[in-house]
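What you see is the complex with one protein chain gone and the rest in place.
For clarity, chains are labelled A and B in written order, and residue numbers in each chain start from 1.
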Amino acid sequence: MSDKKLYSITALFNTPDEISKAAEVVTNEGFKKFDVNTPYPVHGLSSRMKLKPSTLGYFALALGLSGAAIALLFMYWTMSIDYPMIIGGKPFFALPAFIPVTFEVTVLLASVGTVLVMLFFFFRLPNNSHPLHDTEYMKKVSVDKFGVSIEAKDPIFDAEKVKQLFASLGAEKIEEIYYDEEEINHKHKIFEPRFIAFLFVIAIVVSGGTYFTLNKLLYMSPFNFMLDQHRINPQTKTNIFADGFAMRPPVDGTVARGTIPYLYKDDPEKAGMLLSNPLLATEENLALGQKKFNTFCSPCHGYFGAGDSRLNGQFPNPPSLHSEKLIQWQDGRIYHVIQVGQNIMPSYSKQLTENEKWAIVLYIRALQRALNAKEDDLK
Amino acid sequence: MSSDEIKIDYTKKEIPSGFSRLGFVLLIIGLILVILSFITDYNRTTQNSVIIFTFLTSISIGSLFLVALEYLAGAVWSVPFRRISEIISFIIFLIPIFALPSLLNFHGVFHWSHPEAVANDKLLQVKAPYLNETFFVIRNIVIFVIWWLFYIFLTGNSKKQDSTYDQSLTRKNIKISAVFMPFFGISLTIIAIDWLMSLEPHWFSTIFGVYYFAGTILSALACLTLMVLYLNEKGLLVKGLTKDHYYSLGALMFAFVNFWAYIAFSQFMLIWYANLPEETFWFITRWQGGWSYLSYGLIFIHFVIPYAILLPQPAKMDPFRLKLAAIIILLAHFYDLYWLSMPSFSKDVVLFSWYEIAFPILAIGLFITIFSIKSKKINLVPIGDPKIKRAMEFKL
Partner (left out) sequence: MSVDYTREVSVIEGNPSFSAVNELISRPLDERPDKKFYFALAITLSMLGTGAVCLGITFWFGTGVWGLNNPVGWAFDIVNFVFWVGIGHAGTLISAILFLFRQRWRTGIARFAEGMTIFAVMTAGLFPLIHTGRPWLDGYLLPYPNQHHLWVNFTSPLLWDVFAVSTYFTVSFVFWYIGLMPDFANLRDRAKSRIKKIIYSIFSLGWRHSHRHWHHYEMIYLILAGFATPLVLSVHTIVSFDFAVSILPGWHTTIFPPYFVAGAVFSGFAMVQNVLIFIRKIFNMEHIITMDTLEKMNKIMLLTGSMVGYAYGMEFFIAWYGGNPIEFFVFVNRAFGDYAWSYWVMVSCNLLFPQLFWFKKIRTNIKAMFVIGVLVNVGMWFERFVIIVTTLSRDFLPSSWGFFTPTIFDLGILIGSFGLFFTLLLLFTKTLPVVSIAEVKAVLDHAQPKHHHGE
C-alpha cells in the first residue's frame, strides 16, 4: 500500500448524549472543518455546532413568488393577448379562474426548486465518491452509532491532539480515514464525459422517439382511425351521383346568406313611391355616405356630383346629380338606380350594403342642398 | 392514575389594576355610546348589534371549541393556556344581551320578518317554516342553553381538577368534548344562517357555515394568543413558558388564515364562475357603491397582511409579531362580519361612523372586566391537569 493521503480522523459514540457533548466540545475547541454523522437528526446538534439557521426558506419564498409571477404572466399572455377568446362571458384576464393554476405552479416551483437547490448547491449531491463512503465508520453510523469526523485540512488539525480529544470524550472507536484513489480528484459529475455521452444518448432517443411517434405512429392503426372518415372530401370522386362529382352545385332557388330580395327591379316608379330612407341625417350617416360616394360614385359623377369627373367628355356623359329631374326624384328612386343600375351605370347592389346605399342617397341630398341652399340654411 | 400534586411554578395573581381600570372605562364609554346610538338611530344600532353578536359568539364558542379540541386531540402544548380559553368562553352567558336589540326589532333587521314581504314573495314563503320569528327565537334559545350546559360541565371539571388532581375528570371532559363537537358544528351553522345569511333571505350558500367557522376559530385563536402573550408578559401565567409554546399558536393562526382565504375564495369563485343571478347578486351588492373598496380591503386585511406577518418560521414564535397578527386578525374578523351584514342594510353606501364602534368599545370593556373578575376567583392556569408537567417540558 502506497502512502495514502489522510482525509480525517473519526470517532464513534454510542448515545445521543455523548455525541451532543462531543459536538459541543469539538466546536468550542475551534475546529471548523469537521462533521458530525448520525443515523437520524439529533436535537440540539445544530446549536452546539453553531450552525447558522438554514436559508432554504428564502429560496422557497423566492421560487414560490417566481412561480406565481410566471404562471400569471403566462396566462395573461396566452388568454388575453395571444389568442383571446370569450369563454363563459368572462373577461379575458379572468383572475379568479387563474388562481388555481397560479397556486399549483407556485407550489411546484417552490417545492421542487428548493429541493434541487438544496441537493445540488447546499449538499453538492449526487456525490458517491466522498472519502467517508464505504468505510466502517459510515456503515456503523448508518445503523446505530454516532460519529465525529475532523478533517486533516482543518487549520488546527493535529493527529495526536485529535485522537486524545476523542479519547477524552469516551469514543468507542477512533479510526483514520484515507482518500481512495479516484476520490482525490473528484470533479463535479456534470462535466464528466460519460455524463455528457449519457445526455447525448437521451437526446437522440427522445428526439427519435418523438419523430417516430408524431410522424409515423399516429398514422398507424388504431391511431389513424379518425383520419379515415366516412364522409366525402372536397374535390374527390364518388359513385353516389351519376356524374361522379362529389361536390354539387347549390339547389335551384338557393340564395346567398344575407340576401334581401329587391322587389322593384323593373318598377322604378314604385320604388320611388314606396321606399323611404330609413337613415336620419346624422353626422355619422353623412360621413358614411360621403365615404362610399367618394369611393363608388365619384369616379363617374365627380366629387360633388356635378358630373365633372375625368369621364366628362366621353359618350355617354355621366349626368350631373344636381339636375332638376334629380332634385325632384324621391329618395327611393335614387336608391333604385344604385340598386339596379341605369343605362350604362351598373348595379352597385353587390358592392354596397343596404345601409351604405341609403347613406349615399343621404349624401347626394346633402350635395344637392349645398348647391340649392336657401336663406334659412345659413342660420 | 397518580393524584400526586405536580409541582409547577405558578402563583395566582390578579390582573394589573391599570388594565382592569381601562376595561371599566371602556365599558362605561361603550355603554354611553350605545345608549346614545339607540336614541339617535334605533334601526342602525340594532343592525350593528348583529355584528357584535356574531363577533362575540365566534370568540366565545370558538374558545370553548379550542378547549374541547385540546381534550380530543390530546394536545400537550396548549394545556397551560386552556384556562384562558375557558375564561374567554364565559362570555357565552352575556351574548344574549347583544341579541336582544335585534330580537326586539325584528322588522328593522330581518327582511323575512315582514309579513307583507313574505306574502308577495314566493321564495320567502318557501322558507317561512324555518325563517319565522317563533322558531328563530326558540332555536337560538335552545342552542345557547345547551352551550351554557357544555360550558358549565367542561369548565367545572377543569376547575375541580385544580384542587383534586383527579385524572378521571380529564376522561370525563374528553367524553363531553366528543359529544360537544358535532353539536358545535350544527349549532354554529344555524347561528351563521340565522344571523348572517338570512339578512339576505333570497341568497344561500352551502359553505356559509364553514365560512363562519373559519372566522370563529381564527378569532378565538387570536384572542387567546393576545391574552396569553399579555398575561405572560405581566407574569400572571406559569413560569417557564417559552417560544416553543407560542409556536403552535402562531402556526395555527397562520394555518387558519389560509383556511379562511380558501373558503372565502371557493365561495366567491364558484358563484362568480357559474354566474347565476340568483346567487351573484349578493356579491354584486358588495361590489357597488363604495363597497368594492371594502371588498378589496377584506382580502388584504384578512389574508395578505396576516399571511405576510406570520409566514417566516421565527415570526410564529415572536411575541411582537404574534400580538400584531392577533390584533389584525381580530379587526379583520370584525371587518368580515361587517362586510357580511351591512351591505344588506345599506346598499351602495358604506356606512361607517361612531355608531359602528359603539358596540365594539362596549364589548372590549366588558371582556376586560370579565377577565379581571375571573382572575380574582380562579387560577389562570389549570394546575391540576395531569398533562401540565409534560406541557412545561414541551420542546419543538
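The rule is simple: a residue touches a chain if its C-beta (ideal position, glycine included) is under 8 Å from a C-beta of that chain, and two chains touch if they have at least 3 such contacts.
Given the structure is predicted, the values throughout are model-derived calculations rather than measurements.
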| item | value |
| --- | --- |
| Absent-chain contact - pick from B:I97, B:V126, B:I284 or B:V349 | B:V126 |
| Residue of A:A97, A:I174, A:L286 or A:A366 in touch with the missing chain, whole complex considered | A:A97 |
| Touch criterion as defined above, residue of A:S142, A:S323 or A:Q342 at the omitted chain | A:S142 |
| Missing-partner contacts on chain B, residue numbers | 1-2, 6, 72, 122-123, 126-127, 130, 167, 170-171, 178, 181-182, 185-186, 189, 193, 204-210, 242-244, 248, 251, 255, 258, 262-263, 266-267, 269-271, 273-274, 276, 278, 313, 385-387, 389-390, 395-396 |
| On chain A, residues whose C-beta touches the chain left out of the figure | 15-17, 19-20, 23, 35-47, 49, 51, 54, 56-57, 60, 74-75, 78-79, 82-83, 87-88, 90, 94, 97-98, 100-101, 103-105, 107-108, 110-112, 114-115, 118-119, 122-123, 125-130, 132-133, 138-139, 141-144, 217-218, 222-223, 225-226 |
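Convention: only the chains that are shown with their structure count from here on.
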| item | value |
| --- | --- |
| For the chain B and chain A complex, residues of the former touching the latter | 265, 268-269, 272-273, 275, 311-313, 395 |
| Contact footprint of chain B on chain A as seen in their complex | 43, 57, 61, 88-90, 96-97, 99 |
